[in-house]
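The complex is shown incomplete by one protein chain, all other protein chains being positioned as in the whole.
Entry: chain A
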Amino acid sequence: MTSPGLVPGGRHGRRPPVPWRPVLRLLLVLSAVLLLPWLAPPARAQRDDAAPQPGPALAAELAQPRIAVDTAFTGTDLLVFGATDRLIGPTGDNVVVLGLGAARDVLVRRRVKRLGIWVNGPSARFREVPSYYALVSTAPVAGLLDEPARRERRLGLELLTARLPGPRDPEFRRALIELKQGSEGWNEEESRVEVSGGRLFHARLPLPSTIATGDYMVQVMLVRAGRIIARQELSFRVDRVGATARIASVSRDHPLLYGLACIALAALAGWFGSVVFRRG
């Protein structure tokens, strides 16, 4: 009764009660079962791709839709979990998880030596650079999808930077990847999506302590026979909470008050120190 093929038939069942109702229901069930192979593809056509079986091919969820950044925050892992309709494994389906942060402009500069000293040389501005990037999958993505598919979905830092608007110089693009990886903002395939029971999967996206506040997106993709057959987009938010949030908001909304408070607190701390240590 959970099959989507039954939904149109359900309307007939709500008619005023008639004596032949059980018979009609049986007929409806039978016809639905028989028609299902033909009915299912149009019903699923609104989704990303057609699935040959009823029920969602992929269902994924985030453990925390909101990451709270408080005074004790030292970075965390975001747990992405879900299930597939077929077995995951080297011979079966594969799961790819991609986490993306808000796009920002980034300037990469090169140091050059002039008259014996190092000075700031040429720079390259990249636009729409994701502030955060994390890619994990059940198997190396390069072996799962061909390059056009990976390029379209931004699966891989090389492909991501290659399609960023900005100068073509490959040196600067490589430097951008290295610098972003060094600051833990970007990582690719540093861990694997773990599978249990053949159909349940979970992945951990590392969120560094320097993660920016704002909205983030997680895409979970199901890959079958070299194609992405289902895709689910989830989102989470990184927010400051408690004292951290209050300090940040006062600093932003009342800068004069905040500046005066900083002066008063620092002077008070200095005075307090001199009182305490005079006794000592």
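Just so we're on the same page, contacts are C-beta pairs under 8 Å (C-beta built on N, C-alpha and C of every residue); 3 or more make two chains touch, one makes a residue touch a chain; residues count from 1.
One rule holds in what follows: contacts and distances are computed from a predicted model.
Peer 1: What is the protein name, per UniProt, of the chain that does not appear here: "Polar amino acid transport system permease protein", "Glycine--tRNA ligase alpha subunit", "Uptake hydrogenase small subunit" or "Probable membrane transporter protein"?
Peer 2: "Probable membrane transporter protein"
Peer 1: Just name the one of A:V108, A:A134, A:V195 or A:A230 that touches the chain not displayed here.
Peer 2: Once the missing chain is taken into account, the touching residue is A:V108.
Peer 1: List every residue of chain A that touches the chain not included in the displayed model.
Peer 2: 69-75, 104-111, 116-120, 123, 125, 172, 175-176, 178-180, 183, 209-210, 212-213, 240, 243-245, 247-248, 251-252, 255-256, 258-263, 265-267, 269-274, 276-278, 280
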